[in-house]
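Below is one structure; the comments refer to it alone.
Note that this is a trimmed complex: some chains were dropped, and none of the rest were shifted.
Labels A and B are assigned to the chains in the order they are written; within every chain, residues are numbered from 1.
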Amino acid sequence: MTDTTTITKMTMIEAINAALHDAMEADPKVLVLGEEVADPQEGGVMGGTKGLSTRFGEDRVKSTPISEQAIIGAAIGAAVGGYKPVAEIMLMNFIAVPMDMIVNHAAKLRFMSGGQTGVPIVIRTMTGSGFSTGGQHADYLEAWFAHTAGIKVVAPSNPGDAYGLLRAAIDDPDPVLFIENLPSYWTPGPVTKEVVPIGKAKVAREGTDVTVIGHSLMVTHALGVAEKLAAEGISVEVVDLRTISPWDRETVLASVRKTGRAVVVHEAVKQFGIGAEIASVITENLWGTLKRPVERVGAAFSAVPFSKPLETAFAPQPDTIEAAIRAALA
Amino acid sequence: MSNYPKPDAATLLEIYKKAALIKQNDERIIKQMMAGKLVMPYYSPRGQEIIPSAISVSLQDDDYICTIYRGIHDMLAKGFPLGELWAELAGRATGTCKGKGGPMHLTCPSKGMMVTTGIVGSSMPIANGLGWAAKLDGKNRVSVANFGDGAANIGAFHESMNMAALWKLPVIFLCQNNLYAEHTSMAYSRVVEKISDRAAAYGMPGVTVNGNDPDEMYGAAKVAIERARAGEGPTLIEAMTFRFNGHLLGEAGHYMDKALYAKAQEADPMPILRARLIAEGIASEDAVTAIEKEIEARIDAALTAAYEAPFPDVSELKRDVFAEEIA
């Protein structure tokens, strides 16, 4: 942190909006497109892009028809043509619609062209259960993209990282999927406006007994549980992945090498989720050091249910994470 | 449109009964949400009541419909059981989907309501499949795909219209054009004024009607339904309308054109149809009031029962993922 850095408090959505403003100000090649993103449409359904079209014009900030394939296609083409588009796919479930554009094109053009072209786009999308939106509006699908070579995946857990990771994503020469947690939008936090490098995890809380690895809202949950367990004398280290692909093995392995116990948590369905890869890499590298098998926590194997008690039981909650930590310590 | 069949008095009254149920039910849902008794994303159909009411009087229970998140009006017009509706909105085990689907995924196969989707454009490809099934069954059933003006710009619209025309499927593509897609007006979504003009690109008849006018809407729907039943293939109907409560309940609505909004309110189809029934002597003021009272009573009963019903058990997370319960 340079001493010129000023720390201000912002909510997650304010931090995202600030990062977009600063990036567009810093580089005329940065563009924004998506449904409702311009000010005549109120600058995004959550206001994430508020003010951008008024400030930078509707040539650079374009509200689009409901045409996700054309949105991502336009972003890819503009990127290949030398620009840095930030495309918004309103909710993560809708990313299934332009899936071909993302995985068969954005992620592959650099490799298939032998490096002659690149696709420096950012795809912003939001998700997260808890708002009773039901089965088609709250899935975490990061595993699909982490399994896809050529696209990076980031998911901030706090306003400061949201700002720093978004700035890094926009300047990254490759496509980046930027996952925002809807329930965290209004959570305030310090924002230094420093760029957060893609591929670097953060030890969000130091501890010695067990390591909890997660991203997005799960980090917030884990920190709360860690605080609670500290009172019992249980020392929990929390590693915020921040980048899911390519993920920071060094930081994760260093932490688990120290604690000997690990819990991986994500809001996505547990089966075949990213926790499996992280647990496998930990096991492969720390065989002998690891005191117990890595605990994995994820959502139930079902669509996101509407009814409140089911929705709550579907996704990992603080008590689920606490139980997993205790199991890891057993 | 002058040669469209017109609804007779009894049919007009039937249309009003359906529309009144939709309107009063919407008002009650909003009251309950304001009171914090219902928590859900709500896409009010207020202002679009006539469209499904005028088409449903020509549909049978076993005709299929697919609709969208903004679809409670389509449901109620086709006879969705009010009790199961309210229980579902309240997330109760007695809801039509056991509380698992909620407002965006209402389903009731016994009334032909097969799919409600929250993904723009996705009602159309699935409605085609139901049309194909109906065609194979040989029972002259039809399949109605409801969608909005914004959905006419997504790829699924194109693929579905083309396939339906090619396969001569008994599908009615019912575009409820309420002038906005979330906060987006036509100026930001397409160049062509009439969505119905796109039908020509598929060799399908397409018409634009005032969806708030029971006569026009009834006539266009009847013609399309008869064409489909006769095996002559699909039709695109663009029904012009307006949504008075914006996209999602609670929004600011700054994106809306004030003058347009005011004009639309003056043309609110509900008081107009009500007045017409009385003026034309189709029903007396008292009779209409009685109908409305009776609807209120039905809603009272439905919501009371809903709130008294239990929430689904957590074990439901393992049911209906597959036909066989998962371990």
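The rule we apply is simple: contacts are C-beta pairs under 8 Å (C-beta built on N, C-alpha and C of every residue); 3 or more make two chains touch, one makes a residue touch a chain.
As the structure is a computational prediction, the values presented were derived from the model and not from experiment.
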{"item": "Formula for the entire assembly, written in the chain labels shown", "value": "A x2, B x2"}
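Simple rule for what comes next: only the chains that are shown with their structure count from here on.
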{"item": "Subunit A and subunit B: spacing of chain centres that average the CA atoms, whole Å", "value": "36"}
{"item": "Subunit A - residues contacting subunit B, complex", "value": "35-36, 38, 40-42, 45, 63-69, 93-94, 97, 131-137, 300-303, 305-310, 313-314"}
{"item": "Residue numbers on subunit B that touch subunit A, as the complex places them", "value": "39-41, 88, 91-92, 95, 97-105, 117-121, 150-151, 153-155, 181-184, 188-190, 252, 254-255, 311-312, 314, 316-318, 321, 326"}
